[in-house]
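Everything below concerns the one structure shown next.
Of the protein chains in this complex, all but one are displayed in their positions.
== chain A ==
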Amino acid sequence: MLNYTTKEIKERSALVVNPAKTCQPIGAMYAALGINKCLPHSHGSQGCCSYHRMHLTRHFRDPIVASTSSFTEGACVFGGKSNLSKGLETVFELYNPDIVAVNTTCLSETIGDDLTEIIKSTNLPEDKVVIYANTPSYVGSHVTGFSNMTKAMVSHLAKKERDVPSNTINIIPGYVEPSDMGEIRRMLKLLDIPSIMFPDTSGVVNAPNKGKYEMYPEGGVTIEELKATGDSKATVALGSFSSKEAAYELEKRFDIPPHILKLPIGIKATDEFLMSLLSLTGDVFIPEELEIERGQLLDVMIDVHHHYHGKKVALFGDPDIMIALTEFVIDLGMIPKYVITGTPGKEFERTIKGMFEKADLKECVVKAEADLMTLHQLIKNESVDLLIGNTYGKYIARAEDIPLVRVGFPILDRVGHSYFPTVGYKGALRLIEKISTAILDKYDETCPEEDFELVM
């Protein structure tokens, strides 16, 4: 199955085979879902909106609702103004959201619709808000779209109303699962730090089943909170690709100092995250609960380190997650043989290369703006023990008979990712469980009879 990839690697400049990324609007839609009572609106053809909803629905297994301007040929000739104006009126009349977050598509970008002007000239209900982000599909990737919509939350809503900043810290969690956003909030609560986290999809795309359909579940950052981000004393942005733009916007507008950190995936990155927060508040003590969690994580790492130490792993996915994961697998003693992202960005290659050098890893490969055919070919040339990435990795995993640990977006064929975090000490523990189990399951399946043992 799908074993058509040849070993011979040829440079390609125009052809992408089996992409390791997708387009901006879906990232914008996901970010928009992290605002309380927000309806994302896709300004373009119906297909885009339909695909984005389908993909997010498959990943989260929750109803993902978004409206569309439903472009036809007429809109392409005369512009999408009437579609958007009419669309927004319809949306407020029919679905009554508090806020609509509009994202553009490659089509509306190319015909050059001026969203500022269109929205300004639309007759909107007084108490309602419309924000928008330019998200042309031919620039960046879904991560860029997430970043753009997160930035739009600041540029459209944040205000400075106090002379002296509040004690609140803005947290931008990055393009992660709702479970991760929930976990970040839990850690902040344990540290007793007042914060505003945006976007926050926890409770929205992993909403509990109450036997009824709620178009706007309880979760999400509120408009009031977004406004108040302008009064905060600092911004902590997790993952530079998905979060730094919004943090810089807050700095530019209100002089709020930005702190760009790695996603807190793995023990080191979690330590850094917590210590950075403490340095912002002036506290020195880590709460006991987090101390215990760290201790437990460390204990398990020591108990099972021989399972994964020295094992070669190929990683692919979104840049922020890959950067943090690469650091973590190096800390576990694994060899990150290939690290691939589909999202463009030299910064990615520089960061990962730095990690390779620091750990004295000489024959590891990092590639940004690469596809899964490239990854498959690399693996064909020199195989690995484990693959970490999204669901699309299963084609390679099967063809090459390598276990796959599912991390990232999208995960279309397993459950749990939207409920169990990957970030924090708890998340690191879960990652170790998954990595170790994958390696041992494979061993149990393939080892000779005489090596098959009860205790491992």
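We adopt the following convention: contacts are C-beta pairs under 8 Å (C-beta built on N, C-alpha and C of every residue); 3 or more make two chains touch, one makes a residue touch a chain; residues count from 1.
In the analysis below, contacts and distances are computed from a predicted model.
Not shown: a single chain whose UniProt protein name, out of "sulfate adenylyltransferase", "Transketolase", "Nitrogenase iron-molybdenum cofactor biosynthesis protein NifE" or "Phosphate transport system permease protein", is "Nitrogenase iron-molybdenum cofactor biosynthesis protein NifE".
Interface note: of A:212, A:346 or A:362, the residue touching the hidden chain in the full complex is A:212.
Only one residue from A:139, A:278 or A:300 touches the chain missing from this view: A:139. Within chain A, the residues in touch with the undisplayed chain are 1-4, 6, 8, 10, 12-19, 21-23, 25-26, 41, 44-55, 57-58, 61-73, 75-76, 82-84, 86-91, 93-96, 105-107, 110-111, 136-139, 141, 207, 209-215, 342, 373, 392, 395.
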